[in-house]
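So that we are looking at the same thing, I have put the structure below in structure tokens.
With one protein chain held back, the other chains of the complex are shown just where they sit.
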Amino acid sequence: MTELLSFEKSRPGASAARLPDADVTAPEPSQVLSPGLLRTKAPALPRLSEPEIMRHYGRLASMNYSISKQFYPLGSCTMKYNPVVNEIAAGLPGFASLHPYQEEDSVQGALELMWRLEGALCAVVGVERVTLQPAAGAHGEWTALRMIQAYHHSRGDARTEVLVPDSAHGTNPASAALNGFHVVEVKSGPDGRISLADLESKLSPRVAALMLTNPNTLGLFERDILDIAEMVHATGAMLYYDGANLNAFMGICRPGDMGFDAVHMNLHKTFTTPHGGGGPGAGPVGVKADLIPFLPTPTVERTNGHLTLDFKRPKSIGRVRSFYGNFGMLVRAYAYIVAMGGDGLMQASRDAVLSANYLRKQVEDDLDMPHEGPCMHEFVASAQNLAQHGVRALDVAKALLERDFYAPTVYFPLVVPEAIMVEPTETENKATLDAFAAAIKEIVAQAKTNPQALHDAPRNLPVGRLDEVAAARRINAYLQGQSEDPVLRWKPAEK
Amino acid sequence: MTELLSFEKSRPGASAARLPDADVTAPEPSQVLSPGLLRTKAPALPRLSEPEIMRHYGRLASMNYSISKQFYPLGSCTMKYNPVVNEIAAGLPGFASLHPYQEEDSVQGALELMWRLEGALCAVVGVERVTLQPAAGAHGEWTALRMIQAYHHSRGDARTEVLVPDSAHGTNPASAALNGFHVVEVKSGPDGRISLADLESKLSPRVAALMLTNPNTLGLFERDILDIAEMVHATGAMLYYDGANLNAFMGICRPGDMGFDAVHMNLHKTFTTPHGGGGPGAGPVGVKADLIPFLPTPTVERTNGHLTLDFKRPKSIGRVRSFYGNFGMLVRAYAYIVAMGGDGLMQASRDAVLSANYLRKQVEDDLDMPHEGPCMHEFVASAQNLAQHGVRALDVAKALLERDFYAPTVYFPLVVPEAIMVEPTETENKATLDAFAAAIKEIVAQAKTNPQALHDAPRNLPVGRLDEVAAARRINAYLQGQSEDPVLRWKPAEK
Amino acid sequence: MLASIGVQSMDDLLLDIPHSLRIKALELPVGLSEYETMSQISSLAARNRVFPDRLTFRGGGVYRRFIPAAVAAVTSKPEFYTAYTPYQPEASQGTLQAIFEFQTLIAELTALDVANASLYDGATAVAEAAMMAHIHTGRNEVVVSGYLHPEYVEVLRAFSDGRGIKVRKGTEPGPKTAAVIFQQPDFLGLLVDANTLTESAHAAGALAIACVDPISLAILAPPGEYGADIAVGEGQQLGLSPSYGGPHVGFISCRRELVRRLPGRLVGSAYDSQGRRGFVLALAAREQHIRREKATSNICTNHSLCALAASVYVSYMGPDGLRQVAEVSFKRAHALSERLAALPGWELAFPDRQFLNEFPMRVSKPAVLRKLARKGILGPLDVHRWFRELKGVFTFTCTEVNDPHALDELVTALQS
Partner (left out) sequence: MLASIGVQSMDDLLLDIPHSLRIKALELPVGLSEYETMSQISSLAARNRVFPDRLTFRGGGVYRRFIPAAVAAVTSKPEFYTAYTPYQPEASQGTLQAIFEFQTLIAELTALDVANASLYDGATAVAEAAMMAHIHTGRNEVVVSGYLHPEYVEVLRAFSDGRGIKVRKGTEPGPKTAAVIFQQPDFLGLLVDANTLTESAHAAGALAIACVDPISLAILAPPGEYGADIAVGEGQQLGLSPSYGGPHVGFISCRRELVRRLPGRLVGSAYDSQGRRGFVLALAAREQHIRREKATSNICTNHSLCALAASVYVSYMGPDGLRQVAEVSFKRAHALSERLAALPGWELAFPDRQFLNEFPMRVSKPAVLRKLARKGILGPLDVHRWFRELKGVFTFTCTEVNDPHALDELVTALQS
């Protein structure tokens, strides 16, 4: 069951929109505007009735897996349940209808919410201030590195390198590069932790920062974190925390206490703002005292219960996006924190770690486990043991889809071959974890008896495996001018 | 893919609810109430977390066909698109949060809406007043007959019979019987219309009313309606209109003008309030002058722009439900009428008639057409031509489900054997009608080549055909005390 | 499309309609854009006064309660709210299973054997139960005991009038009595002696029909425990907003012996040829579309979506949450009743009767109540409107939404 594009369903004369008339005496645009300013060819937008539109998107929706229906064991993604009340909160007219340029005295509630959220995030990660402006994790990373850059710069210290572990998420090196840093990779040791020796060898006065996540992307806690912090700080570099893995330790320990100078947080992971099929999220950044002067403007300030936006911050790196961040996401995260409380957040992390270790145990005889446990909130297995049957991690992923589970993250982190990265989160109950483990067992058994069935998976979804190589070839042809099919969009038939 | 019951998913200790404490000094119920008043055994309700609940209902939802995703050609049901804006309107706190016993001056907007809706419905069907109290069509029928009964009674005229055509909806005779009337059936002629001769023979001073729908349930307009009205009125009986088929003639003609004395309307059909999987709907009843004194209390009255509820109506039949009807549904219907306007409603009816005739044409070679066209907003075909291949209307219905269409109404009206009753409504575009016709053609072809495939349909839904006969047997066994499985509910395992 | 039908114009399709009946247009304004429609409707909504939940102390059959956000998140799924009655089970398992779960939870709450798929409201549920008793016993009178909701009584009368059944107020059933009907807690919030009422009904060969508050059943003995034959009630408190009185949902459950007399839809479990469990409409031979004038009731469309809301609500609460809701309401009401009774000129109207979370006060100077609205408070219900003997009596309701500060505000407002 595939669905035509809205553009392909378009019917001449159809329209959902019935709009008010202008009802004023005023000229037509064409009477006023210079002809050169006017559009000559109308855009080929779909013409559909409201029922057609609603059915179109209703049917598209049913072609998606989502955390609302399926277990999403996606490692490094923290797909946990998104409470309904978050959505209600963000939709309150008192938030959703606010214009960003309203006078401050008319938005005290919004500013208070941001202030309180900042405070709560400070408490969770152990920092002194937080900027809520970045729109996503990568944006937060870049913001933090930009502050670190400005910090060194302000001290006349032009550092040009950023160290990134080989297991790091791709956004880490990309964010560093976007700030013009040279990225130097630090190796993991055989225990899945950063190699202190390798780190030692790469540290130098050129290094502006080391980017780490802890637990790291293998789900393992960097036991030597205090030593690492000392080594890094000794060279004058800063320690940066990629907070995508926050769900492991709320109420258990704090990056600030570990020696991290800056921390970004993905509210769309740990703090249950929904992923939206790829955003919007929010990536606040918390900092210790040294970096506070460099925070983006404006910051929210509170004096005698009155809230203001502070735009006068001479050392600030400036703005990283328009207005004050993804405010609607901030409301959701705040609602979650209020509902959970300190006790609830701690319980969530403990449950997440328990789930991951339980599930790891259930499948440890079925897949390779490249590193020893216990793990924190996620674990990385490997499908290399299935290679002898011609079965790859990708086949395991697709076979899981066929069994009504979303797939784990595969082929990441890069340091584990045929990686299968599983993060169950506290959302999933034991029955679901058991069912998932049973599916893995069934798939591993099938790898031996009928690998073809796995290569053919999934067979019960709207489409089977799509030929991405052929698609790439078609795109190439277009980009090289050998074809007029852009592949990356629909095009009206006639020109 | 079937789903465990919420009761079967229950886990000890799980709970979605976190509730405030009482926070007052007061005794426990058990300290105050006599022991005989207290419950001894807790009800076996499910214990689930919020994510489990949301996933449960999310998965159940995906097991439903609905007008939001599928074409619902259900005859006599007017499955048309339910505009989103209706839902928004009904959800406004200014409506959804009103207590029914608020003082009148604090609910002027609600009363005004009811007043305006009443006026609009009067305009559409051509009557003088409308009660908005009945909760559904059947409830409206019963309300109207109760008024007719009271009317005759008030004239000292104890009439005991109600005439109902053989093609009538089951609620018609049932509503009459509920008022203690004796139901007498009137036959249809070969042209699908009521037989005037038969009607003549059944009319007598015992007859309180004739219940009709026009177009009738065969989708045909009763051409002799003016004669019928004259005959009925001549005997002192009243003419009652079952308004389920209102979608055929808005802005084209009006039951009031045809001579009907009372009319019920299904707002959940013609006026786009959603069906909700079987309600709630709303079944207002419109009446001519003679019946006004008998309307249920309260009525909404308007004097100098001020609205009141009139409870002092000495001849009223009293109340037919608590409060003022399904108010939330009235808001939705009103929103629809405002958005459509007189012009839009007329267009809707014209489009509905056009769709039905177009679709009838497309399939007239494939199925038997027991009556000549044109039809109004729906038509009744028959699958008798497939009987020779052992294929029944039910098989056609199930084969349509397999093809992602809901099924037409089958085996109704009872006067047509193997009836297939199709009502496309103005919602459906030509592409959908064509696809449906193509599916019918395919099914009819398959009836000849591979009837077994039709008997096996549907094969791609959560369940195949369910054995209702076996279920009835199990229920019987339970009701006769031969089994302890109630079949009609889940029962906790242990006693 | 006209061409393919083989006609020239739309009018050719309307030839069966006598010319004298054709109208040119509807006497209604022209249609509006969505924006204008919403503006017009919002301005009507703005002409209503919304009292905050926490300051609403009025009940009388419709109550403010905390409604989890989950409820609307489920009922607003188009797959539920835009589906039809589940005539085709294979394509309607979502609705069917949800109804089956609703039937189960009503049966569990009332401790009776079987419940139906829903009725319109509490009032028609009482009337339908009376009709069941009438058919079952062949008797022509129902006895209404005590303070049954006055609107329920009116509806019962309207149903009974049509059917020629006598409605009598009293407590003594006689040989013609089909059923004794009582409400627990009653319209004033007071608890009645359900045991005795049930026994006396049975002693007279009549059925006992209990009209119950579903939330109260987390604390109170359910009808099944004291032997009632039929339980009915209004389910608004299970996750439905007041909505000026509807749509809400009626429920009905009964003993096994009476199941064939139940009105409306029933869903049962069934299996397909592969042994998969599914759900179907069951015992349809009671219903109008099969039995026509011999049906147990005329009901067709019922209140399915409201029943779904109730199911989500009850699943959210679970047994402990429901009990907590009932207990918090109980305690707040008892705390308030003491404070009100301490006000000069105020007293409990029935000081020796027990109650849960709604209770009648006798007020010597009711004028003070008129000031409440100005303070944003929706005060108690004046029940004198329905009962002559209750002059100066007002019923107050407390639920989990009336926080202790709200009680303070109320008491302060009454003192000032």
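Lettered A, B and C in written order, each chain numbered from 1.
Here, contacts are C-beta pairs under 8 Å (C-beta built on N, C-alpha and C of every residue); 3 or more make two chains touch, one makes a residue touch a chain.
Everything numeric here is computed off the predicted structure, so don't read it as measured data.
*Asks:* Can you work out which residue in B:Ala14, B:Val32 or B:Val84 touches the chain that's missing from view?
*Replies:* For the chain that is not drawn, the touching residue is B:Val84.
*Asks:* Just to verify: which one of A:Ser66, A:Ser195, A:Thr235 or A:Asn385 makes contact with the chain not shown?
*Replies:* The missing chain is touched by A:Ser66.
*Asks:* Consider the whole complex, including the chain that is not shown, and state which of A:Gly243, A:Pro284, A:Gly325 or A:Pro370 touches that chain.
*Replies:* A:Gly325
*Asks:* Footprint of the hidden chain on subunit C, which residues?
*Replies:* 33-35, 38-39, 54, 66, 68-69, 73, 76, 78, 400-401
*Asks:* What residue numbers in subunit B mark contact with the hidden partner chain?
*Replies:* 17-20, 54, 58, 83-85, 87-88
Definition applied: only the chains that are shown with their structure count from here on.
*Asks:* What whole-Å value do you get for the distance between subunit B and subunit C if each is reduced to the mean of its CA atoms?
*Replies:* Averaging C-alpha atoms per chain gives centres 20 Å apart.
*Asks:* Which subunit A residues reach two or more other chains?
*Replies:* Residue numbers touching two or more other chains: 18, 54, 58, 83-84.
*Asks:* In subunit C, what residues contact two or more other chains?
*Replies:* 31-34, 68, 70, 73, 78
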